[in-house]
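Here is the structure we will look at, set down as structure tokens.
Every protein chain except one is present and positioned as in the full complex.
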Amino acid sequence: MSHTIAEKAKLTARVRRLKGQMEAVERALETEVPCGEILNLVASVRGAVNGLMGELIEDHIRMHVVDPDKDGDADRAQGAAELIDVVRTYLK
Amino acid sequence: MSHTIAEKAKLTARVRRLKGQMEAVERALETEVPCGEILNLVASVRGAVNGLMGELIEDHIRMHVVDPDKDGDADRAQGAAELIDVVRTYLK
Amino acid sequence: MSHTIAEKAKLTARVRRLKGQMEAVERALETEVPCGEILNLVASVRGAVNGLMGELIEDHIRMHVVDPDKDGDADRAQGAAELIDVVRTYLK
Partner (left out) sequence: MSHTIAEKAKLTARVRRLKGQMEAVERALETEVPCGEILNLVASVRGAVNGLMGELIEDHIRMHVVDPDKDGDADRAQGAAELIDVVRTYLK
């Protein structure tokens, strides 16, 4: 995944944390912890998946489309910066 | 998790499938598959988490609040049925 | 809409505010304001729609299913309170 070579360690850590959260849900189902707690665990997983998605999309824009901090075309750089802003807002 | 005793096997299978999907994302990051594929994998994870959340909420309503198929109070049963409909639409 | 007689004024005000936000988007399109601003306006609309949806679902639970503050059955009241919590978290 070329756009994440630089950030690979960070993303991998994030994915492993998510896997750990899924394992916590699995254990919670097995040990029959109260339903409300499981719902909260899964809501956290959902937030974490959205956060990961947002980070992947931002990386993708920077590495494979236009990096607003590096592109020589000022209009395109601004367009990419606005796009990243909206991705962050949308997926927060 | 009392509301899922009946459905426990089904939910556990679903959570394990999700964990498998997370492992696929982890491998994809490690083997540097193309970025677009990883984005698609994570989008699928997100869909699966939403589906799990919807099923857990529906189970919770049926087991801990009001089961529309069993409640003797017709108005309350209808209210619960409408609520389940909206959860299904909202989290699809 | 029976579950909102009490809250009708509050909900109507909220819906009107949303309509006003849609009109702002319409004007922004017509006067060709910068794209980034329109994206932000529509992101705000989306947040407001989610907030309205969350409030309607919570009202529906309280009025048509189980009101956790009034139900005599302690387990069911707790189940409804947990459900409202998850709706609030999920739609925030």
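Letters A, B and C mark the chains in the order given here, with residues in each chain numbered from 1 onward.
The definition used in the following text is that contacts are C-beta pairs under 8 Å (C-beta built on N, C-alpha and C of every residue); 3 or more make two chains touch, one makes a residue touch a chain.
Here the structure is a predicted model, which means the values were calculated and not measured.
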Listed in rising order, the subunit A residues that touch the chain left out are 53, 57, 60-61, 63-66, 75-76, 78-80, 82-83, 86, 90
In the complete complex, which positions of subunit C touch the hidden chain?
1-5, 8, 11-12, 15-16, 18-19, 22-23, 25-26, 28-30, 32-36, 38-39, 42-43, 45-46, 49-50, 52-53, 56-57, 59-60, 63-64
Touching the unshown chain, subunit B contributes residues 35-36, 39-40, 43, 46, 78-79, 82, 85-86, 89-90
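Basically, only the chains that are shown with their structure count from here on.
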Give, as an integer number of Å, the spacing between the C-alpha centres of subunit B and subunit A.
20
Rounded to the nearest whole Å, what is the centre-to-centre distance of subunit B and subunit C, using the mean of the C-alpha atoms as each centre?
22
Residues of subunit A whose C-beta touches two or more other chains:
35-36, 39, 43, 46
